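Below: the structure, in structure tokens.
With one protein chain withheld, the remaining protein chains of the complex are depicted in position.
Labels A and B are assigned to the chains in the order they are written; within every chain, residues are numbered from 1.
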Amino acid sequence: MRVALFVTCVNDTLYPGTGRAVVSLLERLGVTVDFPLEQSCCGQAQFNTGYRHETEPLVHRFGRAFEGYDHIVTPSGSCAAMVRDNYPRMAAKAAAEGRGGTLTRVAESVVPRTYELTEFLVDVLGVTDVGAYYPHTVTYHPTCHGLRMLGLGDKPRRLLGAVEGLELIDLPGAEECCGFGGTFAVKNEAVSAAMGADKARNITATGASAVCTVDNSCQMHIGGTLARLGSSVRPVHIAEILASTKEAPL
Amino acid sequence: MSGTYLGMPAFPKAATLSTRNTRMRANLTHATHTIRDKRAAAVRELPDWAQLRAAGAAVKDRTLRHLDHYLEQLEAAVTAAGGTVHWAADAREANRIVTSLVRATGETEVVKVKSMATQEIGLNAALEAAGIRAYETDLAELIVQLGDDLPSHILVPAIHRNRDEIRDIFRERMADWGRPAPEGLTEEPAVLAEAARLHLREKFLRAKVGISGANFMVADTGTLVVVESEGNGRMCLTLPETLISVVGIEKIVPTWQDLEVFLQLLPRSSTAERMNPYTSTWTGTTDGDGPRTFHLVLLDNGRTDTLADTVGRQALRCIRCSACLNVCPVYERAGGHAYGSAYPGPIGAILTPQLRGVTSELDASLPYASSLCGACYEVCPVAIDIPEVLVHLRERVVQGGETTIRGVRTRIRPAKGHAAERAAMRAARWALDHPAAMRTGQRLAARTRRFHPKRLPGPGRAWTASREMPTVPAESFRDWWQRERGGKVTR
Partner (left out) sequence: MSSRDAILGRVRRALADVPREESPDDVAVARDYLRTHSPADAVETLAENLADYRALVHRTDTAGLPDLIGRLLAARGSRDVVVPDGFPAEWLPQADAVRWVQDTPEATPDELDRMDSVLTGCALAIAETGTLVLDGSAGQGRRRITLMPDHHICVVRVPEQVVDSVPEALPRLVPTRPLTWISGPSATSDIELDRVEGVHGPRTLEVVLVTR
């Protein structure tokens, strides 16, 4: 089984610890992970802002970078959703504009192989107890694209539930968007900040010491808001919790 | 706030002000959360909801793909049943037709059933200019009209008002429009409803002309359907001698049987009821029962332009239930007025820029009034993929391209005001397509990380106004991998 890590541009640049956690977690589970250096970004921010034509070179790059791998695993719900939902859409639109060919081939090739991390663990590897140890109270925020586009369901919670020492506390209004939304966070700063403040309030109210998500871009917004409001709740990506063990705790 | 959406600022600007309105925010949070849970419970009662939803979408798609056929069929059926059919290409023509129909009756007053189409075309103002007074009879529309306000929700136009504000509006304004509010009016909803009953009763009793929209028009029978709760609809549809219905051309369903889908989808999605208290159906006119004259005004006003867009077309499936507004976190915080249209919320953000085009700053800002969280799509009873259409319209704003304006295929230029963003997107794309350049940038950021300011200037200020910046790590993942795993360098 040839598994490639698609780390995402946000994690590569700002949250390398999440990428390292995925590598250590998968290797612990006996999976050999490769990191194709030609990868960069799925193009989500460009596409969702309306720059579809600017996104196309990144789709081609994605296709080249991950050619030949059985599985493409990414620690980001929204990047996985970008590939799975929007690459076929982009291909269809390009085809309507008379430039279908290669984009369609890329989409057909990468869509069935691309997995968000928790899907890969539960659906492909068939594990929910990954042997992790994280003796803290945690609340889980299901990020929108993982929840509604990928349909992750309770997979992340099942994984967290099996972590030794972890106490999972329900988040009120969990399924409501945190207000990040990519460029929405700056284009509509007032609304985004209002949504973030409400999310932060709900997180703080749980009394948990950490808030966990499957997406560091949302977490950057949640964490940035919590920090600005002076909260001590720590944002942690699920990969880092699942990678944490008694021998090598986070 | 005066009775027009014209000249309103772009969404971010309006929302910056409205999100600070703590009373409106509290009213909206209370109302939307109340209905949200109820809707979910009403939908859970039906194990075949997913199948009904798919059928609803499919019936609407069938209608839209053959709209010319169904329009002609509907026109023939309505005419055969004693109605008169008029066609209005735009708001101005619709207003002109309705005004002249009212004038022909010699009346100077009309009673109105709540109707999105007549809000969209600004009918009340047009009638006012012709010396005809239109009385809104839906409770929420009455609150809006008495308060000299604008609707902010599709189902509950006065959702931004709480009971105390409504009591004050009734006390202060009812006398100007007819029967004053009773002495000692309280903020009890039942008492307020009673005040509206008394105020409007005299208007119903003397009304000679009623104006309505319709939730559905059945092509094969020529039947119109109005779904309501209060009974004001029944009053307007049955007491006057003349009934004028202004209805968007997309409101057609092909057959009588098709109603079995929508009469299950709509009440549960809208008011979260198994069935709304009153549904009226009528086919032309009936001897001795109800209006003697019936006019149907079929309204285009941008609908055919929307139909011409194969992605955006799905917005015309909308049955105006407002479930998407009630679950939208952006709507809940910004309020309906910020959308600058009779159609607020997620559906408004995709409908308004298609009906009106994206040439104004406000209309071009609407597709961006969403975090793309997808809650709207999840609850939509006719499966309109609102996030998909939002992104599609964002493309139209920043890339321009082919679109249809008043029936003419036109190539539009990218909207102004996105030049800096476009340059940044291009630069980012270039860097992301050149990993070596990206790595250089990452290393530069890492080396300078101690000097990064807490608050950014320029466009970055929008981030740091409310959030801390993430700390740039000492080493990117890419560099770590190469150092640890000795991956070979590409390019």
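The rule is simple: a residue touches a chain if its C-beta (ideal position, glycine included) is under 8 Å from a C-beta of that chain, and two chains touch if they have at least 3 such contacts.
A quick note: this is a predicted structure, and the numbers were derived from the prediction, not measured.
Participant: Determine which of the presented chains are touched by the chain that is not presented, and list them.
Facilitator: Missing chain, whole complex, touching shown chains: B.
Participant: Determine which one of B:Asn21, B:Thr238 or B:Gln482 touches the chain that has been left out.
Facilitator: B:Thr238
Participant: Which listed residue, B:Pro9, B:Pro180, B:Pro277 or B:Gly441, touches the chain dropped from view?
Facilitator: Residue touching the chain left out of view: B:Pro277.
Participant: Considering the complete complex, identify which of B:Thr19, B:Ser212, B:Gln264 or B:Gln399 is in touch with the unshown chain.
Facilitator: B:Gln264
Participant: For the chain that's not shown, point to the residue among B:Thr223, B:Ser269 or B:Ser370 touching it.
Facilitator: Only one of B:Thr223, B:Ser269 or B:Ser370 touches the chain omitted from view, namely B:Thr223.
Participant: Kindly state which of the options B:His66, B:Arg173 or B:Arg443 is in contact with the chain not pictured.
Facilitator: B:His66
Participant: Suppose we count only contacts with the excluded chain; which residues of subunit B make the list?
Facilitator: 27, 30-32, 34-35, 46-48, 51-52, 54-55, 58-59, 61-62, 65-72, 81, 87-89, 93, 137-140, 143, 155-156, 158-159, 162-163, 166, 189-190, 192-194, 196-197, 200-201, 204-205, 218, 221, 223, 229-232, 234-235, 237-239, 249, 254, 256-257, 259-261, 263-264, 267, 271, 273-283, 286, 288-290, 298, 300, 304-305, 307-308, 310, 326, 404, 407
Heads up, the rule we're going with is that only the chains that are shown with their structure count from here on.
Participant: List the centre-to-centre spacing of subunit A and subunit B in whole Å, with centres computed as mean CA coordinates.
Facilitator: The mean C-alpha positions of subunit A and subunit B differ by 32 Å.
Participant: Spell out the part of subunit A that touches subunit B in their complex, as residue ranges.
Facilitator: Going through subunit A, the ones touching subunit B are 7, 9, 11-17, 19-20, 23, 35, 37-41, 43, 45-55, 57-58, 61, 86, 89, 144-145, 147-149, 175-177, 179-197, 220-221, 223-225, 227-228.
Participant: Which residues of subunit B touch subunit A in the complex?
Facilitator: 11-12, 15-16, 19-20, 25, 329-330, 333-334, 367-375, 377-378, 388, 391, 393-399, 421-422, 425-426, 428-429, 432-433, 435, 438, 442, 445, 459-460, 462-463, 465-470, 472-473, 475-478, 480-482, 485, 487-491
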